[in-house]
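Have a look at the structure that comes next, please.
A single protein chain has been omitted from the complex, and every remaining protein chain is retained in its original position.
The block that comes next holds chain A.
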Amino acid sequence: MAERSTGAAAAGTTAGAAAGTTAGAGFRAEHGGRGGARGRLADGLRAYRMIAGMWLRSTMAYRASFVMTTLGNFAVTALDFVAILLMFSRVDALGGYSLGEIALLYGLSGTSFGLADLAIGSMDRLGRRVRDGTLDTLLVRPVPVLAQVAADRFALRRLGRVTQGLLVLGYALATLDVHWTVLKVVLLPVMVVSGCAIFGAVFVAGAAFQFAAQDASEVQNAFTYGGTTLLQYPPTVFGKELVRGVTFVLPLAFVNWLPAAYVLERPYPLGLPHWTGFLSPLVALVCCALAGLAWRVGLRSYRSTGS
């Protein structure tokens, strides 16, 4: 519920950081366009690997601390599922879904989000970088800024969240009485990968938004941590307007609700046609493209604080 549940420390940390926004020396973001799109992608991935590897080595210097924070990350995430278990100590079904079915939704959402969080979960630090001016350092390096921001403070301890999601997913698969077909089996990994990409797009779009709203990183938490919490429960629980919003506006429903409806042979939310359960990869692609665009616009509009 909480790194997350309303980013507990957010107000405290923003209070600690300097927030001087004098419109000082204008500093336009440069877009090095060498080598075309493919070259840039390769550059970005290489940079990401190097920076993440550096953070990985620095984490491993304190192994005991790493083990403890990973366990802590696992425990914090697991509280959500404990809440669901507590609910099911009083009822047999929630929104018409059994515990096993909810565990499937939970496991898929948790694993997808956990992977996205592991890969680029530090994107929400962008606002702080804009405020304290350290973003300027990244702009002068001959490496794509997105890769630098994404790999910043790469934290392997976030594997705790992924592990927890996978365990609940395993529990769901072990207990659920699903009529498995080849298509359903293939759909599971496709869901996890597409879901990870959709959440990744939300992270990038959130970071782009922070170019404009510098100390509003908690808005991002509402969509990332809030989104994964929402998807842990069946769509039948929520009001129609909310379901419409996360299907057509911010298409989180494609992370698990729609494809899982196919796997569980449940009625689709909003009475959507059955083929929508297979749209997740396409939706993920569109989300990533739009988020990439938003990032470019955000970066172009960036003016240094001059501090």
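Operating definition for what follows: contacts are C-beta pairs under 8 Å (C-beta built on N, C-alpha and C of every residue); 3 or more make two chains touch, one makes a residue touch a chain; residues count from 1.
The definition used in the following text is that contacts and distances are computed from a predicted model.
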The chain that is not shown, which UniProt protein name from "Glucose-6-phosphate 1-dehydrogenase", "Translational regulator CsrA", "ABC transporter permease" or "Hydrogenase maturation factor HypC" does it carry? "ABC transporter permease"
Where the complex has a chain not shown, which of A:42, A:60, A:75 or A:183 is the residue touching it? A:75
Can you work out which residue in A:122, A:194, A:221 or A:256 touches the chain that's missing from view? A:221
Using the document's definition of touch, tell me which of A:86, A:140, A:174 or A:249 contacts the absent chain. A:86
Could you tell me which of A:39, A:53 or A:95 touches the chain that is not displayed? A:95
Since one chain isn't shown, list which residues of chain A touch it in the complete complex. 1-2, 5-12, 14-16, 19, 65, 68-69, 72, 75-76, 79-80, 82-83, 86-87, 89-91, 93-95, 213-219, 221-223, 226, 229-230, 233, 236-239, 242
